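Complex shown without one protein chain; remaining protein chains in place.
Naming follows writing order (A, B and C), and every chain is counted from residue 1.
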Amino acid sequence: MAVMRLGHVKLRVLSIDDAIDHYTNTLGLLETHRDSDGSVYLKGWDEWDKYSVVLSPSDRAGLEHVAFKVEKDAELDAYRSRIEARGIKVMELKPGALPFCGRALRFLLPSEHEFFLYAEKDFVGKAVGALNPEPWPDGLKGAGVHWLDHVMLMCEVDPARGMNKVAENVAFFRDVLDFGLSEQVLAGPEGDVQAAAWMFCTTTPHDIAFGAGPRGGLHHISFFLEDWSDILKTADILAKRRVKVDVTPQRHGITRGATTYFFDPSGNRNETFAGLGYLTQKDMPTITWNEEHLWRGIFYHSGDIVGDFLGVYT
Amino acid sequence: MAVMRLGHVKLRVLSIDDAIDHYTNTLGLLETHRDSDGSVYLKGWDEWDKYSVVLSPSDRAGLEHVAFKVEKDAELDAYRSRIEARGIKVMELKPGALPFCGRALRFLLPSEHEFFLYAEKDFVGKAVGALNPEPWPDGLKGAGVHWLDHVMLMCEVDPARGMNKVAENVAFFRDVLDFGLSEQVLAGPEGDVQAAAWMFCTTTPHDIAFGAGPRGGLHHISFFLEDWSDILKTADILAKRRVKVDVTPQRHGITRGATTYFFDPSGNRNETFAGLGYLTQKDMPTITWNEEHLWRGIFYHSGDIVGDFLGVYT
Amino acid sequence: MAVMRLGHVKLRVLSIDDAIDHYTNTLGLLETHRDSDGSVYLKGWDEWDKYSVVLSPSDRAGLEHVAFKVEKDAELDAYRSRIEARGIKVMELKPGALPFCGRALRFLLPSEHEFFLYAEKDFVGKAVGALNPEPWPDGLKGAGVHWLDHVMLMCEVDPARGMNKVAENVAFFRDVLDFGLSEQVLAGPEGDVQAAAWMFCTTTPHDIAFGAGPRGGLHHISFFLEDWSDILKTADILAKRRVKVDVTPQRHGITRGATTYFFDPSGNRNETFAGLGYLTQKDMPTITWNEEHLWRGIFYHSGDIVGDFLGVYT
Partner (left out) sequence: MAVMRLGHVKLRVLSIDDAIDHYTNTLGLLETHRDSDGSVYLKGWDEWDKYSVVLSPSDRAGLEHVAFKVEKDAELDAYRSRIEARGIKVMELKPGALPFCGRALRFLLPSEHEFFLYAEKDFVGKAVGALNPEPWPDGLKGAGVHWLDHVMLMCEVDPARGMNKVAENVAFFRDVLDFGLSEQVLAGPEGDVQAAAWMFCTTTPHDIAFGAGPRGGLHHISFFLEDWSDILKTADILAKRRVKVDVTPQRHGITRGATTYFFDPSGNRNETFAGLGYLTQKDMPTITWNEEHLWRGIFYHSGDIVGDFLGVYT
């Protein structure tokens, strides 16, 4: 029994046309469906399920929900019991309620983000197929991202009120969903406030991350690139397409990954991320960053605040 | 309950001094222990357990055994039942019998390779530590490989006698150890003989692989590098150190990874491998290669036999 | 007064359609003109003159001629005097005789290859223009090579008869055209036969090279790529397009460059070449390779013969 991966995110966007242009021509996602309500479904060329990103027209940007895929349908019952035992109310949706998916569990994370678990989603296949495949498909657009890699959620933390939804989310994902904790930031006067955390269900550096903020929200969604060369190519493409770059190419101390941050036309932060040699396992010791090293952890090369990286989110 | 990863390989080497020089100065492994019987224990800088490679002096090269690490000690009992239910005899070793490890299960794979499962091994830590770590340590030697990535075993296949130990191993790892099958070669006149297979317990392209041969043996052990640039650096180092290169840098069609093959001084084949954007999951459709595409699968750029890649092994 | 660069090569090809497909869709050259006699003119996206490759239909493959561009028209008179003083007959062609070029000098190298010098060629401009340019253009095809980088000519060498046209060419380019000698192979029983030479007029590793063979001919023409990552991408594209690869990605000891060799559909050898940190200057000491190190010089990673690299040419 295992949560396999981040299945999809549903995003609110201000202009669906601008958003489609961004996610397909800049990032290189492929459109796989368009709903009657105007929502658009997209996948990376290297993903096999029908979609990993849903764009939904709205009058404000932000995250509608996050959904993770579990291995088998029967596991949903076990997860439901576990979640409810945690005192969290679970709603079970029948097949198709989450489009193209089997039955799904809907609940709120401790941080109040809407969250789904499902076991089945329509299969489309990788763009290169599964029979004598080429290593990459012709005709990719923009950055040609492989897949949706992870999502970072902003969670309310207010030590004065004893509130730390980062820590609550970490405990939930660890105890209920069997995630591992790869890295964490311990901050505050006593150095004991869990101010950010990176967690995994795969063996990549992280599948979901949580950061402390004055309110809940979405910090960024991140797409996988192969390596540092693709980071350069992507930054070039962002510049060519006049996409607002938030953070130019550099290395994270946390996760060691190479990164570029930018915004979609609605202001949702995107990342393109390339892992640079880092394998998580349940027995890997959690890496801890103290507050004084925080910025070196976030941006290893700058070693300093870049823009309003922590303050701006949707 | 899960098998986490390839824990270590124990190799037979003809000259322990030459072997140490090779594995430390060319590959960059770190020596962590030397036994009274002359065996030497090594780990990659990015591994946290005490060793992933054991070099053991012998009068012939080859593989002594392969060991995988499971998540929890209690799981060993469950795996023991499963393995015995398969009709395979299991010997349980008490803690320390496998050096620096907890109790271990010893048994033979269907291919007759000696195999261990264990849950605990002495912890040493990554060279960069777990508190505000640098992304890589100073003073790395040679290729500076991160970790032992996977092992490929040669397995007897003789369709005339109805013998296919590749297929038997695949079934064993799938049914008993819950591995996934990322890729396979189907060969023979009817295209239905499973002549090679790549299997995973992590979300990397493979943790173990099996290839058909006239006799059982070791095809290669493989070490992880970050990317294509490290493949170049490593090939340069091999050339500088006059290490016999078996296959110069190129891409595998199978797993998409970048590779260089070479031999240790005893003739055991080594690989340095960099994954190039490939994430396995239990629901990823298995990729199949037909015999006519086999060499494009093995060496995507050559698209052809390179040397005696399939015939030479220890 | 200076020879600036390799201006163009004129190649004979067996099928003009196959050749155009190869040079445009695999290499990414851009067609700029088609002659009434069926010749096709091509340039790299990063070149500003009208063409650097001419493909000419013929019943046999090979090199028709090589042309270098000098800085100023008046220099042609000075070069003519120098060449004739060397005892070489020069024919002066009026403007347009070499298509889209000003007047040109035509003569035979000591190795009997047909050679031109010209000072003017129609200007087309880089694909990115010269006003606030992007770093690379959209819509590149295949490898997207930047420019024609160098050409290697095979020259008759027969020490028994005291004939060494490699050495004669070297002397000619050094004394008459002011080229520098970056590297050379000294072979033979006494280690004093100049068996290959790399020469430059720019500050790149070489603009022209000469190798010893039983007969004159073309060893390869080479196109510039940015770096080792582009070498991988190009090798992938060659494999995807089923182009026969002669030598998979590796490093040259000579020039240190990264290389992939392959053949055009007529059998003319192509190279894609990325310089890896090497700047020539007139006062750089010439690098010498002895025969015993020759193959390490040619293919640093293999350190050995690859296929029939020296024996097959057009």
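Here, contacts are C-beta pairs under 8 Å (C-beta built on N, C-alpha and C of every residue); 3 or more make two chains touch, one makes a residue touch a chain.
The model shown is predicted, which means the values in this text are computed figures rather than measured ones.
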Contacts of the hidden chain among displayed chains: A, B, C
Among C:Val9, C:Leu105, C:Leu238 or C:Ile287, residue touching the chain not depicted: C:Ile287
Contact partner of the left-out chain, one of C:His206, C:Arg269 or C:Arg296: C:Arg296
Among B:Glu92, B:Glu134 or B:Asp175, residue touching the chain not depicted: B:Glu134
In chain A, positions touching the absent partner: 228-229, 232, 235-236, 238-239, 242, 245, 248-251, 258, 260, 296, 299-303
For chain B, the residues touching the chain missing from this view: 134-136, 138, 227, 229, 236, 239-240
On chain C, residues whose C-beta touches the chain left out of the figure: 2, 4-5, 46, 48-49, 69, 71, 123, 125-126, 130-135, 146-147, 202-204, 224-229, 251, 253, 256, 276-279, 281-290, 293, 296-297, 300
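To be clear about the criterion, only the chains that are shown with their structure count from here on.
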Self-contact between copies chain A and chain B, residue sets same or different by half: same
Centroid distance [mean C-alpha coordinates] between chain C and chain A, Å: 49
Centre-to-centre distance between chain C and chain B (centres being mean Cα positions), rounded to whole Å: 44
Chain A and chain B: spacing of chain centres that average the CA atoms, whole Å: 31
Residues of chain B touching at least two other chains: 228-229, 251, 296, 300
